[in-house]
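There's a structure below that I have some questions on.
All protein chains but one are shown in place.
Let's look at subunit A:
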Amino acid sequence: MLRYAFRRLISFALALVVASLVVFFSLEVVPGDPAAYMMGLNARPEAVEALRAELGLDRAPAQRYVAWIGGMLQGDFGTSYTYRAPVAGMIADRLWVSLPLALYALALSTLIAFPVGIWAAARRGSAADMAVIGTTQLGIAVPNFWFAMILVAVFAINLGWFSAGGFPGWENGFWGGLKALTLPAIALALPQASILARVMRSALIDTLGEDFVRTARAKGLSPGQALRRHALRNALIPVLTIIGLQFSFLLAGAIIIENVFYLPGLGRLVFQAIQQRDLIVVEGVVMLLVFAVITVTFLVDLAYAAVDPRLRRG
């Protein structure tokens, strides 16, 4: 198990290095000079040149890459071209919204999907199963911002249980923050739960057809016991894979929901930074997301091994 984890850790580090190279050099070739953009259309060439020097854009790309990586390792993500503020601070502020939102949505998605998927698989072919298939199909097809608007219309405008948008900040109380994130998290979670419930259902149906489930039944276990004790854990591997992918998506892909609810999240930050050619912010956010995705993949790999003893041998 330790060796398995160690080997995963090595590939984890390699993936980070490769990703940082790709992120840095692909953004370098994106057309558009941040300095020229910041100075406006009528800027004099000498002024643009001076700003380029000040921002360090006149150095060779390799030099800048090393400086960028070295800075990040010490928590210095550089200074935003547009806002002249440390990127690390900007990201940290946004992360305090995006990370809880992603975790909240993922928890909701999992809490909905597991019982629904298991329930449908145990009643395969029945009317209940058909209803689950139909509902989840709808959940996947309908865009999450539409859910978001329905939720706002019902729970914020009509019932007045939640505010329609904005984020009060955690410093004004945990429950207030959580409440502000509830509607966005539900809107994000519904499509994800639909996908996850379907994966859970089909993985479990496959596993229920396995010989060892028949063996369990021949021992005298009821269908429900055979499902819980033998089939469920065997069906978890594909489900874990999807959960890992969903977390990465939820962390970065919430931009539309952030806009609907006026949440100061990472998605909106990176969107604005791209518009303003604030490359250093884009690079910082993208690297952070890459780090998050790779970390989640690593954790999912460890979870595989925890579930399946056959994977524990390096």
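The definition used in the following text is that contacts are C-beta pairs under 8 Å (C-beta built on N, C-alpha and C of every residue); 3 or more make two chains touch, one makes a residue touch a chain; residues count from 1.
The rule is short, and it goes like this: contacts and distances are computed from a predicted model.
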When you check the chain that is not on display against UniProt, which of "Na+/H+ antiporter subunit A", "Dipeptide ABC transporter ATP-binding protein", "Aspartyl/glutamyl-tRNA(Asn/Gln) amidotransferase subunit B" or "Amidohydrolase" does it turn out to be? "Dipeptide ABC transporter ATP-binding protein"
Which of these touches the unseen chain: A:V142, A:L221 or A:A303? A:L221
Subunit A, residues in touch with the chain not shown (by the definition above): 3, 6-7, 10, 125, 210-212, 214-222, 229-230, 233-234, 307-310, 313-314
